[in-house]
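Each remark here refers to the structure printed beneath this line.
Note that one protein chain is taken out, while the other chains of the complex remain in position.
For chain A:
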Amino acid sequence: MIKLIEKIEGEAKLNFNFKDNKIDFVDIEFMSTRNIENILKGKSAFDALVINPRVCGICGHAHLIATVEALESCYDNLQISNKAKSLRELTLNFELIQNHFKWFYLTMMPLFGHKQEVLKATYPSQLMGKAIALFGGQYPHTSYAVVGGVVCDITEMDIIKLQHYIEQTVKFVEDNLIKMESESFSTCKSVDNILKYEGDLPDILRQIKKEELLAYGKSYGRFISFGENSYFKKGKSLKTRVNNNIFIEHAKESETATSFAKNVSYKDKYYEVGPLARAMVNKNKLILDAHRKYGDSIFSRILARVSEISQLLKHSKKLIQKLDLNEPSYIEPCIDIKQFSSSGYSAVEAARGTLIHKVELENGFIKNYEIITPTQWNLSGGTREKQGVSQKAMIGLYDIKMAELVFKTFDVCSVCTTH
């Protein structure tokens, strides 16, 4: 039996196949596309800096950073100041943080039968949006990162404002999300400890336990993460065995007949990306504990995403402390991009997982551009024999509501997937 459909954010369709009252296969279809990769072809290299953030208004900043880094990787000896690197990393962190808030309050809470509290989602995400705007001029869709650095020249005043936004966000976390010190939350090692606290997050986690949903949403326990910076490490993790030697060349896209989105695999295997994958690769103690107890279930996935908020806030504070405002924001590349033909790629961690950009330039024009988005990894629509990560996680469930919950713990986004 095929049961139609539950639509997700944007336009994707799930066809549920039941056997003996259990889901035995789910077809995933994306029914729209904008063909951005074709639009990029033939355009001047720098145009990608304007067009790509528009691939997605939700993770537009990750696309900007991925674009600028892909273009920069085409150069041999490009210099980027530490200041510019840190500023880019900070704004990317802020994008991740605000995204996690919105996912938790707009998408997750209602699925657990709670009232959707729009203002709880918007308040902290506004703060983080402002923090990005301080450097980038606006959010979404900033263009402040350019090949060679960033364009903003921030002052001590900006730093003070920034610290204020961060403090306010920390306060929101402590007043609402989990009523403990955000710092302690970010270094907490035990799930049982988290469950003792008050707050929206422990409430949901306790509900998962109480309603006996702990076994839901398990997939292969195979994780991958390519984006490297001063916080995230690159690597793959099979259960808890981590291997840091992974290569982007092995990440391959393949077309599917039923969908506008392409599948992505690493050495022919489907991997989960996102906060849970990052935490596993980073060997985060709290998430390792969750994984040991409950595997790659909805419990671990939700905890990994939400706890990343506090970790990134803490790490951002550290980055700010180390900022040297006297360094240059921008160092002019020694070759004009118009004069060369080369190719390059980048990988950054977006809210939902690894985002990869690959570019080929010819005399400064884009000959080819490929974008692999996080949701493509998690939502690859495999066959019955070889299922994608989220497909596998929905198998065996009895009802569509539960499947929807499982599906949405991957924080699917069809907007950038159907670029």
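Basically, a contact is a pair of C-beta atoms (placed from the backbone, for glycine too) under 8 Å apart; a residue touches a chain by one contact, two chains touch by 3 or more; residues count from 1.
Here, contacts and distances are computed from a predicted model.
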For the chain omitted from this view, which of "Branched-chain amino acid ABC transporter permease", "Ferredoxin reductase", "NADH-quinone oxidoreductase subunit H" or "Hydrogenase small subunit" is its UniProt protein name? "Hydrogenase small subunit"
Given that one chain is not shown, which residue among A:Ile23, A:Val55, A:Val173 or A:Ile302 touches it? A:Val55
Answer key for A:Leu134, A:Ile208 or A:Ile372 versus the chain not shown reads A:Leu134
Chain A residues that touch the omitted chain in the full complex: 4-11, 13, 31-36, 38-39, 42-44, 46-47, 49-51, 54-58, 60, 102, 106, 110-111, 116, 118-119, 121-123, 125-127, 129-130, 132-144, 146, 148-149, 151-153, 260, 328-332, 334-336, 339, 365, 404, 415-416
